[in-house]
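Provided herewith is a single structure, encoded as structure tokens, for subsequent inquiry.
The complex appears here without one of its protein chains, the remainder shown in place.
The letters A and B name the chains in turn, as written, and every chain counts its residues from 1.
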Amino acid sequence: MPHDHHDHDHLSPSGHPYREDQDGPLSYHQQMEIAVRELLVEKGVTTKAEIAAQITAMDNRSPAIGASIVAKAWTDADFKARLLASGSATCAEMDVPVEAMELIVVENTPDTHNVVVCTLCSCYPRNILGLPPDWYKQREYRSRAVREPRKVLSEFGLDLADDVRVQVHDSTADMRYLVLPMRPEGTKGWSEDQLAAIVGRDSMIGAAVPQA
Amino acid sequence: MTETSSPAIATGAPVRLKSIAPPGHVRCPWYLRGKTGVIERDLGLTGNPETLAYGVEAQQIRLYRVRFTMKDIWGDDADPASDTLDAEIFENWLEPTHAS
Partner (left out) sequence: MTNSATADAGRRWHDMGGDPAGQINRDEHDYALWEKRVDALMVIASKKKHFTVDGLRRVLEDMGPEAFETMTYYERWIHSITQNLMEGGVFTPAELGDKMAEVAARGASYGEASLGD
């Protein structure tokens, strides 16, 4: 035992306090995670540094990346055209690699509102939006979004006019989807940074629209 | 086992999703089986995930996006019938609309 775990200081062998989420009783699945991780390192499949780097990379992925892509599309018509024609290649221009087969960017217009769901699992454009929210992975959203999308959107506070077509995307295979929301009124002359600040995660899934 | 797939189906062509129910890892959502839609776009060739899922070498098959109206899927219960849904469907789940 590296230290007395009843000790109130609760320091790790390195002398630093454990992170809060390190202090709970060890669960069976945590035990499995540690064991698998150590076996993969021992067998040369990966290294501790590679795992740490992957976690850092994932921590750095957040809806802010998607928001910057949306803001650029709002201010640069050529970029937007390229983005809609080839999502992955165009994100690569901004140093955002998309680790799926292809990113498909779907544009909201006055006539069409896009919303994304994955009914079979929980496919999500994690390189652009970070990890998905819990609701995206749960039964209620996955079941209902393809059957009664307007009702679902209404629960998110988004009531669409009858003359707007709802276009649902069931993202069940190898593509990933990003909704390009409409630029709201009252944002004329705004910088890309100002615009990006109003683009929330849910608006890029299609469950909300940005407000100026 | 990497021979290429059948010729591509044209965008806009009507297709029906097979109404079969095999066990195992399959990629055609249940609610779309037996439904008719149109090819929205051809997404090119990719390894068949229904084979890759078992850790064996997979044939390259074509992936499409198929568009349905809500009425195509849910019938007269759809609200509203003109809303649409696109789903990614692999070619092995498609059949011509004239097949019975």
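We take it that contacts are C-beta pairs under 8 Å (C-beta built on N, C-alpha and C of every residue); 3 or more make two chains touch, one makes a residue touch a chain.
Keep in mind that this is a model prediction, so the values were computed, not measured.
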- Consider the whole complex, including the chain that is not shown, and state which of A:32, A:92 or A:212 touches that chain. A:32
- Can you work out which residue in A:86, A:112 or A:143 touches the chain that's missing from view? A:143
- Hidden partner chain, touching residue among A:23, A:93 or A:193: A:23
- Note on the structure: Residues of chain B touching the missing chain are 19-25, 29-35, 49-50, 52-55, 73-74
- Query: Contacts of chain A with the missing chain: which residues?
  - Reply: 1-2, 5, 12-14, 16, 18-19, 21-27, 29-40, 43, 45-46, 48, 50-51, 54-55, 58-59, 99, 117, 119-121, 131, 133-135, 137-144, 146-147, 152, 155-156, 170
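Keep in mind that, in the parts below, only the chains that are shown with their structure count from here on.
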- Cα-centroid distance, chain A relative to chain B, in whole angstrom: 26
- Query: Inside the complex, what are the residues of chain B that reach chain A?
  - Reply: 27, 29, 31-32, 43, 46, 49, 63, 65, 73-74, 79-80, 82-90
- Message: List the residues on chain A that touch chain B in their complex, please.
- Response: 101-102, 119-120, 146-150, 162, 165-175
